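I'd like to ask you about the structure that follows.
Just one protein chain is left out here, and the rest sit where they should.
So, subunit A:
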């Protein structure tokens, strides 16, 4: 039985360093190649030695597919391709290809330049790695080789995020990456057709959450920002440069305009301009409303949002600052946080998920005293708010996707183990399909049962279809008989006659003849007729014909009558026919 094997090297019962290996129909595919934000040591990257102990991965992988540009999905890519060694194709969508190297470079700078780490990938390696990238278009069927094909679907989540359908023969797997089933202010909802994969590998960040409507969350968010501004506080919103940031910017921009607010909004990184430009050029990847109106008014040209300078952090008076990165684990957002943390008038709004080990995760869990590097502690007095704006599907969304794709098996990754268990139970109950949740390094094996494609001769097919009447009737299945010719890799189903012809074989006739003597005073023709009527009455359900040439045919058996030369009353019945499965026995009893 063919099998599909799925092994997460990262993101198995965990969020971070997504990296999932899939073996399907003799092909090996790596899905995502991310880093873990919670670690600064070896555990930051997936353990590629699982694939091979000695060196390069090229001969072990047929392709690598990156779902979107978040670092927990692509952060280990240059390490994998340039330092471990992989020269095969890397697939990602155009926006991901555009934005991914910028984030990687950012990541490298923070790690190497600020933290002073060595033995890390270089700028040149990022460039070399990107040269191996083959861009993917939505819904385009890409033939990786003769057997392996992949197809990308829109996933929402961030600009350019994609789900991928991987197919070898009649076996297939869908990997969702991160996705969002509800459209937001700048992106559309994920969509897939009823592709019935053998396995659907889904993220499950919000496995147990069913979130309230987006509108309520937006209103809450605006209310909190507004209140804080009114009392003269400063609001810090840690974000990643691309993605949620644009959505929240659109939200604040329209709110500021409507309420005629004057407090400044800053965006902290030099990336802003650039980031917004990406959104303008890849506008076809945003939601319908933005796409429709972009000629008149481009939503990514902000009037109220200005670039941030480090010195502004100490300015008096209220302000809103978007700063990167989003989990407060490094960089500018962390610096500003340290500055503002002591004042209870200030507020930090965490708009997304925070990985364990980051400061973001700690303060969200209510920690009020933080140990910083160099043994200093930081008292957190400012308000900490959490707003789930990260665009992951919630439990409802995951179920919705299962209904869309109708997978035969389900496999959960990119979530916390305990929450997965809950969702797994729900999925198995609701859809009666198996649900797997392998941990990192663990392999889930699914046996598939593919049907065998065969070329049937049109003559045979039409002959059989004609038997069923002009319209096929599902209640009356039609039986067909034919010969399957297996030659090299081709399978052809033809009628037996055609099979003989195609193979250059002659038919071998097996004929039987026997004589039966009986006493009958009538003439030959009368005897024949009596035999005919007799057989007719005895052999129900057989085709019996009395032919004008003085023979009777029972199916294909010919019966002739002649008188014995010695005694005219002794008749000789000559029976002759080719072999059929039915025994002749039935036939002689009456004689």
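To be clear about the criterion, a contact is a pair of C-beta atoms (placed from the backbone, for glycine too) under 8 Å apart; a residue touches a chain by one contact, two chains touch by 3 or more; residues count from 1.
We adopt the following convention: contacts and distances are computed from a predicted model.
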Fill in: Hidden chain of the complex, named as in its UniProt record, picked from "GOLD domain-containing protein", "Protoheme IX farnesyltransferase, mitochondrial", "Checkpoint protein" or "Integrator complex subunit 9"
"Integrator complex subunit 9"
Practice prompt. Specify the residue from the set A:58, A:141, A:365 or A:523 that touches the hidden chain.
Written response: A:141
Worksheet entry | Of A:259, A:503 or A:547, the residue in touch with the unshown chain | A:503
Item to complete: Could you please point out the subunit A residues that touch the chain left off the display?
Response: 94, 97-98, 135, 137-142, 151, 170, 274, 277-278, 280-284, 294-295, 449-458, 461, 464-465, 468, 472, 474-488, 492-493, 496-497, 499-500, 503, 505-516, 579-585, 588
